[in-house]
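Got a structure here, written out as structure tokens. Questions coming.
The complex appears here minus one protein chain, its other protein chains still in place.
Entry: chain A
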Amino acid sequence: MNRLLSCIAAATMVFLGLVAAPRPAFGNADGLAEAGVYALDSTGLILPVSPYPGNSTSTYSVGAYPLAPTPLARGSGQELVESYCSICHSVTLIGAQPRFPPEVWKKEVEKMIHLGAPIPAELVAQIVDYLQKHYGPDGTPPSSAGAKSNP
């Protein structure tokens, strides 16, 4: 039981720094008290329900949103993908896509840059290569990649 509690404590302390100051495009006082707070949930230890609020103030809150990252396939370019793609979204989204032909992955990366992904021009090719190699029709199946590092 003590071990379980310390696990829960450890799990809930692993906040990933994913707290951003919200700045809506055209807003001032917006009542937003907290946003974009996530906590690691690879162990499934984060409680599935929010704790009872325990107060009657005008602030309505839920807990941190659980992160359940699926590891990327290992290979050259993996760290670049982790660094740049996960600024805006979990890399789980990559493995959740069908095995696209190379031109589709290239277009996806171009789309993300259009959306605002700050990928330096000289690194784009490496990111595209990695996705084409590992998430194309002949890539390592994402399921086995997940199984290896998540026993």
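Just so it is clear, contacts are C-beta pairs under 8 Å (C-beta built on N, C-alpha and C of every residue); 3 or more make two chains touch, one makes a residue touch a chain; residues count from 1.
The rule is short, and it goes like this: contacts and distances are computed from a predicted model.
Colleague: Under which of the names "Putative tricarboxylic transport membrane protein", "Tripartite-type tricarboxylate transporter, receptor component TctC", "IclR family transcriptional regulator" or "Sulfite oxidase" is the non-displayed chain listed in UniProt?
Modeller: "Sulfite oxidase"
Colleague: List the chain A residues touching the unshown chain?
Modeller: Residues of chain A in contact with the hidden chain: 18, 20, 22-27, 29-38, 41, 46, 48-50, 57-69, 87-90, 92-93, 96-101, 103-104, 108, 112, 114-118, 137-138.
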